[in-house]
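Here the complex is missing a single protein chain, while all its other protein chains stay put.
By letter and in written order, the chains are A and B; residue numbering begins at 1 in each of them.
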Amino acid sequence: MSNNLRKEAVIIPILTSAWRLIKGNPAIWAIFGLVIIFSSVVPERFLSTGNLVAILKNFAVTSMLAVGPTFVILLGSIDVSYMGIWMFGGALVWLLYPYLGLASIFIYPIFGLLIGLFNGVVHVKARIPSFILTLAMTAVLAFLTTYVRNVSGVLTLTVPAYNFLRESPIPYVPSPFLLALPTIAIAIFLMFFTKLGTYLCAIGSNEEGAKLAGINVEKYKILAFMFSGFLVGLGSIAIFVHLGNQTRVDFDPSELVRGLAAIVLGGTPLAGGMGGPHRTLLGALVYVLIFNGLFLLPGVDPNHLKLYIGALLLGAVVIASRALKGALIA
Amino acid sequence: MAIQNLLLEAKNISKTFDNVVRALDAVTIEVRKNEILSIVGENGAGKSTLMKILVGVYQPDSGELYYGGRRIPFPKNPIEALRRGITIVYQERGVIPHLKVYQFLFLGLEEKFTRLGRLQLEKIIGITKSVFDELGVRCDLGSYMYELPLSIQKMVEIARAILSIRLAIGGESSDITPIIILDEPTAPLSIEERDELFQYILSLKKNNSFIFVSHIIPEVMRSSDRIYVLRDGKLVAHHDLSIEKISEDQLFREIVGRVSYYELYAGHEYGIAEAKGKPIILSVRNLTKKGYYQDITFDVREGECIGLFGPAGCGKSEVAKTLYGELLADGGKIIVDNREVSIKGEPHSRLSRGIGYFSGETGKELFLYWPIKKNVSIVNFEKVVRRPLKIVSVISFKAEKILAEKIVKKLRIKAPSVEAECYSLSGGSKQKVSVGKWLERSPKILILEDPTIGIDVGAREDIYEVLLEMKKNGISLVLVSDDPKEYAILCDKVVLMRDGKLQKVYTNEDFRKVMEL
Partner (left out) sequence: MKEAVLSRERFQRNLNTIIPITGLILLMIGLRMANPYFLASWDSVITLVYGMSFFLIAACGLTFVILMGSFDFSVPSVLKLSAMIFAVLYPSIGFLSIPVALAVSLVFGSVNGLLLARFNIPSFMATLATSMVAEGAAQVISGGYTRMITDPAFRSLSTTMIAGLPSIFYWAIAIWLISIFLTFATPFGRAIYAVGGNLVGARLAGINVKMVRILVFMLCSLFAGISGILYASQIQAGHMQVGVLDMIPLFASVVVGGTALTGGVGGVHRTLLGVLIIRWLDSGLSMIAIDLNVRMIVFGAIAIVMAILTIDRRRIKIMK
């Protein structure tokens, strides 16, 4: 083994980690499997240009909800405030557009960052279980959004001025997908090319050990929540554009599950310590392929969507629970 | 002595906690270049306090520190200690399982390898490779820590300690001999892995000094150059193995101290159960768990106490945990009352077959925020439950209170009432509540793990009295402890274990002779 190490110090780890990536990510096999199944069962519908573009769009939306929170899941905590950031951030853009003009879209990442900061500080300092805290945050923001819609007397919170964002400069590549790319790039950079990714894994894997290694655990926990909020805010721009320059105004729990399912399907265990945004991207693709393909199949009733989503999440968490054996779970 | 070899000297260190507990009393030690120094002692002897002072976690009340003959202040935090070339590898919890080897090696040390927030991975991997080549750690850099064997994990931890000292000191690293404290490094390792780790430490001796904190005597004897023995915060002995030879027994006696046999139990007779031919309650046959213990076989009669005795790491506490269902054995049989018990069972199924468990570790089995009476009745529902309609069990609060009051009175627990919450009690009283509930329950067999750890002498005697009474009532006991006196007081038979195997069975009398108690 040490002989191998004498070779180029860089290439070997990259190759081995590439092999690990494929070996350690059942999501990749799932993607191949799903593509093969659907393109053989309903080839003309599944492989049509329109459907492939739709897959790209849905992938952008799903991954944008899930990539940010992955950083928090690495800690073994959980952040479901993405629904709230996405919904109320859009309402803020709509509210502030008259004052800020086109720049108001940048409210999204700033707002996400602030919510993340709040979540992180309250979770770390007041020691509230992160799931309950961020869920309450999502609920509060979602209700606020509905409230804004109700009091302003409009049906949707649309900002038509951003219509130019909907046109993609590249044919067949939808603009939400392009808008999602910066978020993905930032997430991957943070995970693999800064110490943040390593530290978050370390804390999730063994918090006490991370403390012994001299890591400021509280600071990095708060940072994780901040980056989670920031990335969700940035990514929400893509969703905002996808939905026609508007935000959702009514809370739908199945949207909430979407992000969680993508993370879990990707193979980041809820106990934290391993995985990362790259896996979440794969998980988002699996999720999108399943639902895209499912509704192309004859005899599948879209009204039963929730049932399928529930069953899928159930299956995903059961599979993902393998990593949790032996831990004391509440 | 060769003064040029002297590296670090800590003189007359004293440390008191809460103005009461004297953890260290004028302890003086010296560390020489390129040696393995062992500091041995029982739990609570002050070993870890001393180490924490050296790495800057605690500040001593008094004392002086010399480095290379020059007086220096005590380090104020671990980072300052690191700059002086001293660091510690903790017993457990130091390894981060889900990091890759090179990530773990550089965890917290990335500052110098970051450019504009971007980690220079090539550089990190390159250094990792050269460090591992130099130190002789053989493993795949890209694998995760949890994939490595435990001994290699420990080696990587030691490599990390050396690397962190080098990075903290900077360029002139060759002038400084790092001092690395290893806190019970072999605790989680299996027997073969320990050998591997010792080979590694010996190979690193030429450039580093190690302080080896342990209470496993054979290991200490085999690998150390010098040994300090601490007992009750005082330095009781110092051996330089290059000029003198000592036996394991001698070291052992220095560690535990020679305290006269408690007169209180002089009247107690041992070996009655066997003499009277009482029936065998518990038989353990060929119990095996790979890497921990093999082929454990013994019998316990009604009202008999068997002690599993041996140095830490010999597998005795694992056997105890297996008997209670906390740990799963790979093979063998456990027979209670002539009926076999599934070795895969959980604690509740063991209790239903009459095996109870009592550990002295406070907070582990006590519900600290519950009143005494609830802690007593949690295993005694049969005694406090009424069945008015035959189908529902109702706890009678009155019966519960009477039961708890009986125990409080009997064990002389100092508490305002049985409604007092356990966290407000003293350590000894907490332990008494824990043991009292088992006294009432009277299981067939009670497994005792360190039953009197960390409590004062008075409370100890009360607990011994209770346990001896249990024996009289026909409860069989299995004892695991670090304190030989405890075995002498409680056990009819003592089973000696070493390296996971049964060695010898002593009667109480023989055991006392051997131990000179």
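We take it that a contact is a pair of C-beta atoms (placed from the backbone, for glycine too) under 8 Å apart; a residue touches a chain by one contact, two chains touch by 3 or more.
Please read all numbers here as calculations on a predicted model, not as lab measurements.
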From A:Ile128, A:Leu178 or A:Leu294, residue that would touch the chain that is not displayed = A:Ile128
Among B:Leu366, B:Val435 or B:Ile475, the residue in touch with the chain that has been omitted = B:Leu366
Query = From the list B:Val57, B:Val385, B:Ile402 or B:Leu468, which touches the chain that is not on show?
reply = B:Val385
Key: Chain not shown: contacting residue from B:Arg226, B:Lys289 or B:Arg350   = B:Arg350
Query = Quick one: which of B:Lys11, B:Arg253 or B:Lys374 touches the chain that's been left out?
reply = B:Lys374
Positions on subunit A where the hidden chain makes contact = 75-78, 122-123, 126-133, 136, 139-140, 143-144, 146-147, 150-151, 207-208, 251, 253-254, 257, 260, 264, 270, 272, 303-311, 313-314, 317-318, 321, 324-330
Message = By the contact criterion defined above, which parts of subunit B meet the unshown chain? Give residue numbers in ascending order.
response = 324, 326, 346-352, 356-357, 359, 363-370, 374, 377-379, 381, 385, 392-395, 397, 424
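Heads up, the rule we're going with is that only the chains that are shown with their structure count from here on.
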Centre distance in Å when subunit A and subunit B are each reduced to the mean of their C-alpha atoms = 44
Message = So in the complex, the part of subunit A that touches subunit B is made up of which residues?
response = 1-2, 5, 9-10, 12-13, 16-17, 20, 189, 193-195, 198-199, 201-202, 204-206, 208-210, 212-215, 273-274
Ask   = Hey, which residues of subunit B end up touching subunit A in the complex?
value = 78-79, 90, 93-99, 102-104, 107-108, 110, 114, 117-119, 121-122, 125-126, 129, 132-133, 138-142, 144
